[in-house]
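What follows is a structure written as structure tokens; I'll ask about it next.
As you look at this complex, bear in mind that one protein chain is not there, while each of the others sits in place.
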Amino acid sequence: MKNSTMLEMKGVRKSFGTVVALDDVNLQLKSSEIHGLLGGNGAGKTTLMNVLYGLYKPDRGEIYLREKKVEIQSPKDAISCGIGMVHQHFLQIDSYTVTENIVLGTRLKNRPTLDLDQEEQRIQDLSERFGLEVSPSSLVEELPMGIRQRVEILKAVYRGVDVLILDEPTTNLTPQEVESLFQSLRVMVEEGMSVVFITHKLREVLSVSDRISVLRDGRNVITLPRDEASEEVLVRAMVGEGLDVGKSLVFSDTGLDQEALQVGQEPVLRVEGLQVVNEEGNPLVKDCSFQIREKEIFGVAGVAGNGQQELAESLMGIRPIAGGQASIDDTSIVGLETRELLEMGVTYIPEDRLQDGFLPTANVAQNLILGYQRQEPYHNRGFLDWNAIFRAARELITEYNIMTPSAKEPAANLSGGNIQRVMLARAFSHPAKLLVAHNPTRGLDIGSMEFVYSKLLERKEQGMATLLLSEDLDELMLLCDRIATIYRGQFAGVLERGEFDKYQIGRMMSGVETHE
Amino acid sequence: MDQFQMQFVSFARLVMLAMVPYVLASQGTMLGGRTGLFSVSQEGIMLVGASLGFLGAYLYGSLVYGMLLAMFVGGLFGLALAYFTTTLKMNQFVIGLSLFFIGLGLSTLFPKIVIGVTLQPPLIPTLPDVPIPGLSQIPILGDIFFNQNVLVYFAILLSIFLYYLLYKTSIGLELRSVGENPKAADSLGVNVSVMRYVTAIVGGMLMGLAGAYLPMVYTGTFTQGMVQGRGWIAIALTFFGGWSPHLIFLGALFFAGVEILALRVQVAGVGVPYQFLLTLPYIATILVMIFASRRVRAPAFLGQNYDREKRTLS
Partner (left out) sequence: MSEQTTELGHSIKALADTLIPYILAVVAAFAAVGIFFAAVGFDVLQAYSTILFTSFRTPNGFVQTLLKYVPLLLQALAFTVPLTAGKFNIGGEGQLIVGAIGAAAVGIMFSGLPMLLLLPMVILAGIVFGGFWAAIPAWLLYRFGINEILTTVMMNFISFSLIDYVATEIWRDPTAGHPTTVPIGAGGEFPLLVAKPPLNSGIVLALAAAVIVYVYVNRTPGGYDLVATGANARASRVFGINVRVMFLLSLIVGGALAGLSGAIEVAGVHHRLIEGLQSNFLLLGIIIGLMARGNLLAVPFVAFFIAVLEVGASAMQRTMMIPVEFVFIVEALILLFVLLSDVVRRR
């Protein structure tokens, strides 16, 4: 049955309010193939797959499974059609065991008690068969990201799916783990399954897919077999006419120009033996030492949850520094409050902009002054100067190209990319010596990514020091002057530009190698 | 039996009697909370339950009708809570408070319409004790546990049943998953809305019954505000019991104990103004919340609505 059509989506349209996320999209999936679904963030890849999995209700469109039309209204329907999906953010019950997470929703029949020995055995067998090693009785909250992803895949294969959708599955993996994932996927397609592999990374899609479809702005661009695809064709398809690929930073092969590579001499931030602990006193960041100079972008690579957030938050005064020294321009910042740090010219772009940086019910102008409400020109003799605030807000909206009808608009109406522009505009609205940015391009479309990169480099050239924590190795290798790799709260090594090596960083990310 | 033993048995019997409204209201709260629905309308639902339980028994001449009526209306309140929060995605606290107001208003309105304004309200018979043959003959224990009214037995059996349902069945696994991570549950085909509707309605029925218990066992009539904060205490108790049926049962015994102790001390007269004894259950509630704040893990999505199509950061 090789090369027969497994599944087909026809004329799918989906809108959220006034935003059309998908417009007349078609997708054809053959049996026993890995189908790469490529596009920038916001191109509609995830939305399309959420429609297929029954999470989103499309405005229009049809789905055919083995040439027969099916109605998929909910994930339940999708599962009974043999479709499984691994979401980018794992959908797991933290307090349940691996087995409980996997069997959840499969009604166990004729069972007076919740005795899961049989199921556990089956999970064991499956994990061996596909090379997805897990321990079925562990609590998922205690597992590292790479293992949690295996649990997510096992959820689908346990249900015996024919079609497996993987949404950006490599985000939380080291390069080595990515390769082992690809091997597992190969085993699956050889057994007759079909896989849809969603990604915004060109090289990954080229290395594993049999066929590749590209989406842009919610529309189909092309579908190609692997051997007809080339990087050039795919880049062109992803970015369209609106962007000059030659000048693009995101797709640059040659790296930055000379000016952007200049690094100053004076250290701005000095960190010595930094410790951060959780409520129980267990260390989350251990003995971190580094310096960031003027005009330097210092990157921190690592799998999510290895202490990046705690490192950033301790430097911003959001979490207490439990031990060690940290100073900016020779002034110690240990024990300072966030407000004092903001006044000193430290500025922050938090990772989770919706949770940590955004006031949905306030208006755009109120969002733009968060953290600066007691500084000039917003504050005047005990009162807020709303005229000055709105004037400044209008200027920022223009400069940062924030799409909003006015500064009085509720911020909840902004799109994801525009929210990030608000974060940037706020971070750069006052002179800054040091920027702490955590995954600043997460979830952004290619245009917005370009914008963030160019702003970061512009500020760098003006002298700002930057601490860039990112899970995107390509991003770090493009922008950073040095890259540290963090593993379980400790630096496993620091590499200078010129000695950057993806696989070496990958080994450090998984703790098998240290440098220096 | 010596004096002390008799004292103890009568105290323990009263505690079992007083634990019923706490158990029913808290298990109802726990059920909704386990699917993420945090109700704050217990006090209002219990008041309506007390009012209609009394009126139903008075009008139809049978306590059973009173209980059924109270449960029916409690279920309607639960349905309303589920509809406004799960279907219309409105704020759970705001809706809970609104339903509390409506319950409060209706609880005094109904008697005024049905009976009129009177200084001498009619009485209904109180719930009789039903000794269990054989078991009630056991010395001491028989009197405490097996010579009580039917709702005492019901409260005990309900707690055992809920424990089994939640922790020993696959329905329980699904139910708990909805309160922990509704999106994950949804993605595996668990129907989040159905779970929330069912638990809200059943929870509301239990709260209504808890209210009806008060006129049927304590007073024989409905008086304004007769729930006296038991609905609010039930919320604290649910936290205290870590949202688990068995611990909630123990917590209910504790609160019933405080209530009866305050009464006993008052009757015995120990020189403390009785007003201060009356505050004991409320002070106990606050202390219990301090204790619970340290050790208890509430359902992760407690109080949050779930919207399948809500866009999050990707």
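For clarity, chains are labelled A and B in written order, and residue numbers in each chain start from 1.
Rule of thumb we're sticking to: contacts are C-beta pairs under 8 Å (C-beta built on N, C-alpha and C of every residue); 3 or more make two chains touch, one makes a residue touch a chain.
All values derive from a computational prediction rather than experimental measurement.
Touch with the chain omitted from the figure is made, among B:Val9, B:Leu79 or B:Leu106, by B:Leu106.
Only one residue in the set B:Leu52, B:Val73 or B:Ala236 touches the chain that does not appear here, and it is B:Ala236. Checked against the full complex, the candidates A:Lys76, A:Arg186, A:Arg226 or A:Arg339 give a single residue touching the omitted chain, namely A:Arg339. Touching the missing chain, out of A:Gly54, A:Pro169 or A:Gly371, is residue A:Gly371. Annotation: of A:Pro320, A:Pro360 or A:Pro431, A:Pro360 touches the absent chain (contact as defined above). Interface residues of subunit B with the unshown chain, by the touch rule above, are 40, 88-90, 93-95, 97-98, 101-102, 104-106, 108-109, 112-113, 228-229, 232, 235-236, 239, 273, 275-276, 278-279, 282-283, 285-286, 289-290, 293-294. Considering the complete assembly, subunit A touches the hidden chain via residues 313, 316-318, 337-339, 341-342, 348, 350, 355-362, 366, 369-371, 373-374, 379, 382-384, 386.
Note that only the chains that are shown with their structure count from here on.
For this pair, subunit A with subunit B, the centres built from the Cα atoms lie 45 Å apart. Looking at the complex, you find that subunit A touches subunit B at residues 16, 41, 46, 53, 55-57, 74-76, 79, 85, 87-89, 91-96, 100-101, 103-108, 111-114, 155, 352-354, 416, 442-443.
By the touch criterion given at the top, residues 167-170, 172-174, 176-177, 180-181, 183-191, 297, 300, 308-309, 311-314 of subunit B touch subunit A in their complex.
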